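All protein chains but one are shown at their positions in the complex.
Coming up: chain A.
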Amino acid sequence: MTLTSRLVAAALGLAALAGPALADFPERNIESIYPWAPGATMAASQVIADAMGDELGVNISVVSTPGAGGVKAFETALSRDADGYTLFDGYVAPLVIQPMKGNADWTYQDFTPLWSATSNSFAIAVRADDDRFDDLSDLIAYMKENPGDLRYSPGVAGGIPHMVGAATLMATDTVAQLVPYPEIDVAVRDMRGGILDFMVTNPGVYNVNKADMKVLAVLSDMEDASATYGGAPLVGAFDIDIGMANLSPSGWNWWLVRKDTPEDVVTTLRNAMEAALNRDDVRQRLLDMGYVPTGFSPDQYEEIVGAVAGELEHGQKAIEWETEKLNGL
């Protein structure tokens, strides 16, 4: 190759690279970095990604990047360019809990919010044919008489389902053996097999395993949470105050981009996500899967996420209380 032809080749190469930057966003497919292993919950993110992709005219793929309680996914997304082609599926664990525990060096203020996506409440469920417990009072009475005798799983240890479960146990001064599972889907198998007595489930898992489980109480104070568990009673109906209210005892996600993403790109993404979440078919599909579209706008981010962060401290304390109790058995 002569020097001239090399220069021409280099110039052509540069032109090809410069092309996309000048064009309208989005030019190519977008990735949404999802922080858990594939499962029932990922399907909800997929519904939103598909609808949002339709609005933008490109494909948005949900990329499962599990590890380190969601931190891996955030780190992965942070390592990408701030060009709007990588979205954070900002679940509360990597967004709020992990920084709170000192496992991540960001705060929720370090991201630019698009829209809030969904929320889902958690519930205490037993085997469908377990006739020891007709309702939550039976379960609590049993645990009071036989402390530490029952075995339960909230899925991953230290997550929100665990916080909510531990908060319920703390509020009723009861204790059961904690058995963590990497994915709550797997715990269902062992509850069905009789080796676990109860679990803290999410609506996605409940929907898939309805026939095998009986929901004793929904751990939320929001009326519409009951509907996602076939009308099961709220924990308040048993005169129990778990010390966490509104969004804080539930799982939720807020889609985000990197802070330094260009403003016009953010606007395009926000508009597309808003339009996607307002579609009736999208809302219905999410509700059918047990996920309530929350629809908080970007300007409510600070107020809502900030408030939740404070309340989660209570859940953290409940876990510490539980650990002490279990160690003392």
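Convention: contacts are C-beta pairs under 8 Å (C-beta built on N, C-alpha and C of every residue); 3 or more make two chains touch, one makes a residue touch a chain; residues count from 1.
Keep this in mind: contacts and distances are computed from a predicted model.
Novice: Can you match the unshown chain of the complex to its UniProt protein name from these: "Protein kinase", "Formate dehydrogenase subunit gamma", "TldD protein" or "Putative tricarboxylic transport membrane protein"?
Specialist: Per the UniProt record, that chain is "Putative tricarboxylic transport membrane protein".
Novice: Tell me which of A:64, A:107, A:268 or A:300 is the one touching the absent chain.
Specialist: Per the contact definition at the top, the residue touching the missing chain is A:64.
Novice: In the complete assembly, which of A:25, A:91, A:133 or A:181 touches the absent chain?
Specialist: A:181
Novice: In the whole complex, not just what's shown, which of A:38, A:147 or A:243 touches the removed chain?
Specialist: A:38
Novice: On chain A, what residues meet the omitted chain?
Specialist: On the chain A side, contact with the omitted chain comes from 37-39, 42, 64-69, 71-72, 75-76, 103, 151, 156-158, 177-182, 185-186, 189-190, 193, 195-196, 208.
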